[in-house]
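Omission of a single protein chain aside, the complex is shown with its protein chains in their original locations.
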Amino acid sequence: MMKRIAVFTSGGDAPGMNACVRAVVRTAVYHGIEVYGIMRGYSGMIKGEFVRLDSASVANTIQKGGTILKSARSQKFQTREGRQQAFDQLVNNGIEGLVAIGGNGTFTGASLFEEEFGIPTVGAPGTIDNDLYGTDYTIGYDTAVNTALEAIDKIRDTADSHDRCFFVEVMGRDSGYIAMPCAIGGGAEIVMIPETQMSTEAVVESLKSSWRRSKTSFIVVVAEGEEEGNAHTVAQRVKEAIPQLDTRVTIIGHIQRGGAPSAADRLLASQIGIAAVEGLLNGMHNVMAGIVDRKLVYTPFSDTINKKKLINQSFMRMVEILSV
Amino acid sequence: MMKRIAVFTSGGDAPGMNACVRAVVRTAVYHGIEVYGIMRGYSGMIKGEFVRLDSASVANTIQKGGTILKSARSQKFQTREGRQQAFDQLVNNGIEGLVAIGGNGTFTGASLFEEEFGIPTVGAPGTIDNDLYGTDYTIGYDTAVNTALEAIDKIRDTADSHDRCFFVEVMGRDSGYIAMPCAIGGGAEIVMIPETQMSTEAVVESLKSSWRRSKTSFIVVVAEGEEEGNAHTVAQRVKEAIPQLDTRVTIIGHIQRGGAPSAADRLLASQIGIAAVEGLLNGMHNVMAGIVDRKLVYTPFSDTINKKKLINQSFMRMVEILSV
Amino acid sequence: MMKRIAVFTSGGDAPGMNACVRAVVRTAVYHGIEVYGIMRGYSGMIKGEFVRLDSASVANTIQKGGTILKSARSQKFQTREGRQQAFDQLVNNGIEGLVAIGGNGTFTGASLFEEEFGIPTVGAPGTIDNDLYGTDYTIGYDTAVNTALEAIDKIRDTADSHDRCFFVEVMGRDSGYIAMPCAIGGGAEIVMIPETQMSTEAVVESLKSSWRRSKTSFIVVVAEGEEEGNAHTVAQRVKEAIPQLDTRVTIIGHIQRGGAPSAADRLLASQIGIAAVEGLLNGMHNVMAGIVDRKLVYTPFSDTINKKKLINQSFMRMVEILSV
Partner (left out) sequence: MMKRIAVFTSGGDAPGMNACVRAVVRTAVYHGIEVYGIMRGYSGMIKGEFVRLDSASVANTIQKGGTILKSARSQKFQTREGRQQAFDQLVNNGIEGLVAIGGNGTFTGASLFEEEFGIPTVGAPGTIDNDLYGTDYTIGYDTAVNTALEAIDKIRDTADSHDRCFFVEVMGRDSGYIAMPCAIGGGAEIVMIPETQMSTEAVVESLKSSWRRSKTSFIVVVAEGEEEGNAHTVAQRVKEAIPQLDTRVTIIGHIQRGGAPSAADRLLASQIGIAAVEGLLNGMHNVMAGIVDRKLVYTPFSDTINKKKLINQSFMRMVEILSV
């Protein structure tokens, strides 16, 4: 059995990463193995920024946003030479297994690294984007959606008070996973996401139609990766088409990454942190731990990287029905 | 096809009930049928407290806690005579189908009523307790857990500052559904739920053992239905057994029922509200709409009432591992 | 004594406006006089959009963001003809006194209107900007600052996790009233406000100096009215001067206007709403009700419009000391 493992966070930070680190550390302690934290992801792995962690190290971290292990990009890890240095550091520190918390970029690196150097790695899906195959939800997603939704609730106050049309941009470069529940939960009239390619013309038609039914305030949720352009561009075009509409734009932005994780994210992060360590101890490697239909599953990194998790198609219809 | 339906809320209020009512109303409008709200549940049904609802009636309600249709107990509906009056009121108002939002008490009444008078009814699981067979989560559960967890986060501040042991009582008369994620997410050392019957002696032993490992502040989460007694009783006994422990008790109480629903609850309530109306229109009746493994299912009232939804057994082990 | 008064909200909406409307209505009821709400400010006054309000009309509004009376701009009220129409509407509806809730634009209009037509008006300071002479705090200011601060707390999570420098833009076209407590409370290293005209060069020097003391993450709070440019412009220039700094920008924007008012804003709005009505009944007019050093004062509109309320000069020094 392994005697010493290490855990790190990589990619954009997500609420619940600390809850996951905590679960990794305490599961290791529970099973009598040593655990190190690697600071700043692959960058710190190359530089040997290792910190011994014990149960007390992660006390009072479950509710903290961000990541106590920090995160950083590493150009060097993309080179064979950089990965060799990282491996040497692990060997020198007696690390026999890794838990990698992050998204697809993290797992692509982890997968390549394991194939080259044979160090067993289990991934934990830590990203607000929820765009990972192999788990229903990623760690941080539920919190990010709630944060964006609270912002939309506040914007709705102002939209109603002034009879305005707000274009609210939420995160989601490749998918509408964040935008969709924000639109449904925020009572938005329209949602624009990469998956559906709604044209600005269609947005204009829909707003005109609502206007005729004497609606006077509107929320349009726009995913940042929307191909018609970002919220500013779309708002500008709509304003040109309907000059009497009083339009405003809000980019929710980085606020979505921070804050104390929700209950669901703390629970998910804890489940996955335990599963990652126990997976490693049971010989799992080159896989991501996830929860699908409330059951623990391990999915090969190759699948999480290459397969696409599709958004629930019924959601588009829900927005249409609910904004009647 | 039905031309007119009615919706009501019954039992304890839960965050998201309004989001569900809104979805029911707008789905009815979307399908071109009329919809009425019945005030104060079965009590208002008997008295004929019906209100015509349209799309605008439910504008700006998705984020509201409580229930705009109000809720009340009705002794009278438990009599055949009362139910006859309720039926007469429905007939007089041309109501051809019902959406009943509530918990098992609500569905028991609805089921009996449908069997006696043949009025098609579809239920929506609206209760913070999450103890309904036929759906993974009930409307209001996610919000209630988050509310309790935020309270526990605040209590932890004080527990740590004073090296105290807090006994925190959360709702859950028959199950630990609320207590369990609160304990895991709140970093509690111990959780006492009806399902596991942990003795006070075991609690004392566990606290003593942690004390020896030099932990000095503790959170013990107690479900209100815990058979060893409520939080005050348990705290008293623990204090007698470990006099040096500085114990405090907090009953979170009714705060858990209120507040703006979380994103997950708004989404769930919207899905189920739509499903309830479309179920009715498709001939479903005497069933509850629910989401199991992310799929919409209709479960006979008899099953939701008689079958028991078991809590995830792995959660007890999680608390043990995570409080190492 | 007056028998009928009216209340309206004008200018940008602010949390607590509804609490103020509620206090106006209930104070009128308490003193046995009738009260009307005017929808959409001066615009609705011209069009005669008057609504009779009683105690029940304002039940459950104290915690609501935005304004139930709505707000709008009126070009027409800036003409003598428009004001004549507004006056005629008031006379036709028997309105003998006005409570105007808003900022300096609102009071400029109210003052001119009263001088021309002699309708007694008392103002209530409702604006998040806190830039009104004659009151220590305006209604909505405390909530807006707390909202911005919560956002900054979340951004700090991400800034720390990635060792980044965030430029956070908060509202405040002419003053640093919002920016200053956000900077102090958010633990910002630097604050840029219109009053102090800190140059971008000085910002660069300060960041470089902190960098040398091995600080790696920074928050710079920028008031929107900052003359050096908005947050994007400043961030761009800083990035050019310190290329190794990983900079990001967040515009908090309209979120600051919404949300449930804080306790302080509900209390202030209630005090001022009562004072406005009782002022009118006691013959006050052409004045704004405010609280200075915890005492109720009425200040002539001419002073609130022309005199400048200076920001506490000691605050700049506080930011310097606290970011040591």
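Points to keep in mind about this one:
Letters A, B and C name the chains as they come in the text, with residue numbers starting at 1 for each one.
What we mean here is this: contacts are C-beta pairs under 8 Å (C-beta built on N, C-alpha and C of every residue); 3 or more make two chains touch, one makes a residue touch a chain.
For clarity, every value in this text was computed on a predicted model and none was experimentally measured.
Every visible chain touched by the undisplayed chain in the complete complex is listed here: B, C. Note that of C:E34, C:D136, C:E228 or C:D246, the residue touching the chain absent from this view is C:D136. For the chain left out of this panel, the touching residue among B:R156, B:R266 or B:H285 is B:R156. Touch with the chain omitted from the figure is made, among C:E34, C:E96, C:D153 or C:E228, by C:D153.
Looking at chain B, the residues touching the absent chain are 9, 13, 15, 64-67, 70-72, 147, 151, 153-158, 160-163, 166, 248, 250-255, 257-259.
Along chain C, the points of touch with the absent chain fall at residues 19, 22-23, 26-27, 29-30, 55, 59-60, 62-63, 136, 142, 145-146, 149, 153, 156, 160, 181-182, 184-187, 260, 262-264, 266-267, 270-271, 274, 293-294, 312, 314, 318, 320-324.
The rule is simple: only the chains that are shown with their structure count from here on.
Removing chain A from consideration leaves the other chains connected by touching in the groups B | C. If you average the CA atoms of chain A and of chain C, the two centres end up 35 Å from each other. Distance from the chain A centre to the chain B centre is 28 Å, each centre being the mean of its Cα atoms.
Distance between chain B and chain C, defined via averaged C-alpha coordinates, is recorded as 39 Å.
Under the contact definition stated at the top, not a single residue of chain B touches 2 or more other chains.
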